[in-house]
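Note that one protein chain is taken out, while the other chains of the complex remain in position.
Labels for the chains are A and B, by order of writing; each one numbers its residues from 1.
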Amino acid sequence: MAKSKKTGDIVTLVVLILMSIVVILPVLFMVTHSFMSGNELTASYGKILSSSKDDEDDTPIEIDAHLIPWEPSLKGYWDVFLATPDYLGKFWLSLGLCAAITAGQTLLACLGGYGFAKFKYPGKNLLFALMVLLMMLPLQVTLVPNYIVLDKLSMIGSYSAIVLPGICSAFGVFLLTQTFKSIPDSVLEAARLDGANQFKTLLLVVIPQAKAGIASLVILNFIDTWNMVEQPLVFLKDRLKYPLSIFLSQIKNADLSRAFVCGILAMLPVLLLFLHFKDALMTGIENSALK
Amino acid sequence: MKKRILSLMLALALLLPSLAGCGKSKDPAKPDGQTGTEADYSWFSMPGDTGKLVVYTSAEYHSLFDPAVRIFHRLYPEIEISSQACGEDEYRTLLRAEVPAGGGPDLVLFQSSTFPDIYKTMQIGLFEDLNPYFAVDDEIALSEFLGPVMDGGVFDGERLVVPLNYDVPLIMTTESILAELGMSAEELRTCDGFCVGAERFHEKYPDTTLFFDMAQAYSPYLYDIRTLYKNFGFQFIDFEAGEVDIDEGRFRQCMDLVKLFYNPDYDGSDMSKWDIYGYSAGEGLNQRFFMYDDCSAIDFMSSNNCRQYLNFVGEEPVFFLQSDQHDGVTAEMDFCVAIPKASPNKAAAWKFLKILLSDEIQGGHDNGYGNGIFLQIGFPVRLSAFRSALDYGNELTPVGPEMDAFTELVQSPTQALLIPQVYRRLIDEHIMPYIRGEKPWDDCYKKFLGAVELYKDE
Partner (left out) sequence: MKQHHLSLRSKDAVTGFLFTLPALVGLGMFFVVPFGITLKMSLSESMGSSKFVGLKNYQDVLKSAAFRLAAKNTFKFFGVALPCILILSLLIALLLFRNLKKYDIFRTFFVFPLVLPVSSVVLFFQIVFSDLGVVNGVLEHLGMHAADWTGEQAFWVLLILYLWKNTGYNVVLFLAALNSVPPDLYEAAALDGAGWWKKLTRITLPMIAPHTRFILVISIVNLFKSFREAYILFGDHPDQSIYMIQHFMNNNFINLNYIRLSVGAALVFLVIFALVGLVLGLRDKDEGGHE
């Protein structure tokens, strides 16, 4: 019995390690490749990556994929960070936009989630279902009508055209509704009996118990807003106002070393945020496991 | 509650197709296409001035836009012009989101890379019909422009798009090569004749590509396929009739030609193979049947390379345009302009369009890049601007009678198209096995046809 558990553990471990490799490899790949020089990258992948866009002259030449740079170089980083003076400004701008959107959406989602999860009113389920659906509308569909609406509201060209629709996304409400639902009503009732009003209950009882869900929301929302390209392009219409994501997306495969570095830069803040919230993301699990 | 919603949805889902069936009416009566005859536009009055004009420009268009904006300032100082410079992707994304929303620029400048398929875009009624403008405005007349090319922008009788310049499949060869083939230049000027000539050439020089082009020396297959299906004048889909329109015989003829010259072992990086001066190998000299420059016929005329080659051979060039499937000549439109129906400043947009069509722009100008021609690709649609566009800044352009003959030649297209890139991908995907000799024609063509049908339906 004990022995079979042991072999089971080993098998589990092997499977998990293999899966981790599959999952981590691309990330590792991006990191090591960001240290390769442009020449090395072109020599190795030029044939696939540069021709894939314009479908021209793809004479078959072998590619040479490798993880360890032949001669590590910081040129890519130099090019992106230092040769592009407005990079840092854009970085902070993007961070600000993301922070505003994420904070706003979390607030709205906490309120909405609480309402949807812990109350009943006529038509609630219909509204909730509608919301879930709206969440799935692809960008191409919403872009044009959103432009019309924002234009009517005279918001085109201002940051509110990005921030407000970003805040009012259905995903957060959906996620937190689901999270809040798993908090037992008895806990809420206890708080109410202690004389706490609804806001206090939400703030002091519900939210602390829903750390995992809120952490998920913050991370996922940040990823989305950090990487958005079309909305700022269309709704801001002013180069000076564009966030970093547009700048990063415009670096094409033609310039491979910069493309990799930009991938890293786009990833870094999200990664840091993720590592920061990692524990919170998992707290829900440990908390209830302790009980 | 839930049940009610669900049944409601199901009912809707069921209802929809049947309702769609009910709405089966024949196509709404379209205004008869004004084929040739003068239409009456007396009902039309020019939109009023608003004192404003919004234009966008991206890197591809700067050399054309900037001078036009300067001229506009000079001619209409009272109109406030706001021009926004964009990146390439940005330009496309902005247009795609704003024009359907009724915003965006008052005048849209585009190429096939901007809207992948202008025929699909023309179909949807976003653009203003410019026929009445041409009819009512005394300062401009359609007769000042090359008709067959201008009509490339007409859809269902409406002039939705105005091309600014065009390119033709201009081909250069020499009398000695013609003698070798046993054909006259006249004989080459039909679709069938051209194919016969090409086949004979291939028999003589099996290792050589059909066309030569400096910029495209690397992969002869890609080069031939791209120019050939365009030169043959296939439109693939007739959007006015809403059906696929391919003459299978002609299409096969075209693809057979590609197949004939397809050579997977061709190494374009081998300089000696495409050394047209023949400096390195004297005997390689005559191994060029047709010279053809896809990227700029003007450059081609004045090109040092071709001239040097001919001087070296000691022959005068023989020019002709490759015939399309109907034995006419199909030109390719390049820069195009349209005015969105929703634009509030149509009057100013029309003024701007007239500048783009004026001698000053069409005839070449100092674009600030040390290069006099804005129309770096192809030829201007304005007839009177042709000569000066060709002369501008070029020392090597031909003169005298040679020039007259050349002018007449390149102004002889019978239709103009702007064929989307997608067909090349479809040919690559479906006809390639035939070209490689792996699958019979019928299988490949059937698949290709299916893919075109699908594309039409999208």
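Methods note: a contact is a pair of C-beta atoms (placed from the backbone, for glycine too) under 8 Å apart; a residue touches a chain by one contact, two chains touch by 3 or more.
The shown structure was predicted, so the numbers you read here are calculated from the model rather than taken from an experiment.
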| message | Could you tell me which displayed chains border the chain that was left out of the figure? | response | A, B
| Which residue, A:Phe35, A:Tyr77, A:Phe116 or A:Tyr159, contacts the hidden chain when the whole complex is considered? | A:Phe116
| task | Determine which one of B:Arg189, B:Lys341 or B:Lys354 touches the chain that has been left out. | result | B:Lys341
| message | Out of A:Met36, A:Val173, A:Ile207 or A:Leu236, which residue would touch the omitted chain in the full complex? | response | A:Val173
| said: Please output the residues of subunit A touching the missing chain, sorted low to high. | reply: 8-9, 12, 15-16, 19-20, 22-24, 26-27, 29-30, 45, 47-49, 52, 60-63, 65, 108-109, 111-112, 114-116, 118-122, 124-125, 127-146, 148-149, 164-165, 167-168, 170-171, 173-175, 178, 181-182, 184-186, 188-189, 198, 212, 216, 219-220, 223, 227, 248-249, 253, 259-260, 262-263, 266-267, 270-271, 274, 278, 281-282, 284-286, 288-289
| remark: Logged for subunit B, residues touching the omitted partner chain are 1-3, 5-6, 9-10, 12-13, 16-17, 19-25, 28, 92, 95-96, 99-100, 115-117, 120-121, 123-127, 341-342, 422, 425-426, 429, 451, 453-455, 457-458
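As a convention for this text, only the chains that are shown with their structure count from here on.
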| Cα-centroid distance, subunit A relative to subunit B, in whole angstrom | 42
| note | Seen from subunit A, its contact residues with subunit B in the complex are 55-59, 125-126, 129, 143-145, 147-148, 151, 156, 230, 233-234, 237, 239, 246, 249-250
| note | Listed in rising order, subunit B residues that touch subunit A in their complex are 1-2, 5, 84-85, 87, 89-90, 93-94, 97-98, 100-103, 218-219, 222, 267-268, 424-425, 428
